[in-house]
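Below you'll find the structure I mean.
Here the complex is missing a single protein chain, while all its other protein chains stay put.
Moving on to subunit A:
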Amino acid sequence: MAGMSPSERRLQKELMSLIKEPPPGVSVDTNIAEQNLLHWVIHMEGAAGTLYEGERFQLQFKFSNKYPFDSPEVTFIGNNIPVHPHVYSNGHICLSILTDDWSPALSVQSVCLSIVSMLSSCKEKQRPPDNTFYVKTCNKNPKKTKWWYHDDSV
């Protein structure tokens, strides 16, 4: 790992750890990540016994070269965007650790686990109430959105 910046070194370490010991239901697309260490795609399965059991989702992580001081940009991509009160139909996720509550002690793995648990605790599949308006007006980058974290229970 000589010649890498601390940021690249950490991403490389996270990638290796995610490949070797992924959390249940999570797997990283190694081809994409190995091409560009700053762009990852992660496959995620809905946990058994939840509303999303049997569903498969894709999460996109984009890192800046200031990572981990700067939070990653995380969105759902692909055909299946989970129907969830905190997930907009364009894939944007309203989750405080992705913006205001980000900490450099968090990792890709801990973000994935947070998202899995966010999905798992859902009681009713529905889009956020302001979905139509938000999707029309929002910036492409969810980090540019000023989020109101209204509900901690889901």
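We adopt the following convention: a residue touches a chain if its C-beta (ideal position, glycine included) is under 8 Å from a C-beta of that chain, and two chains touch if they have at least 3 such contacts; residues count from 1.
Just so it is clear, contacts and distances are computed from a predicted model.
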Omitted chain, identified by the protein name its UniProt record gives, among "E3 ubiquitin-protein ligase FANCL", "Glycosylphosphatidylinositol:protein transamidase, GAA1 component", "Elongin-C" or "Small ribosomal subunit protein uS7 domain-containing protein": "E3 ubiquitin-protein ligase FANCL"
Candidates A:Pro68, A:Pro85 or A:Pro142 - the one touching the absent chain: A:Pro68
Full-complex contact with the absent chain, from A:Gln109, A:Asn131 or A:Thr145: A:Gln109
Positions on subunit A where the hidden chain makes contact: 6-7, 9-10, 13-14, 16-17, 20-21, 68-69, 103-105, 107, 109
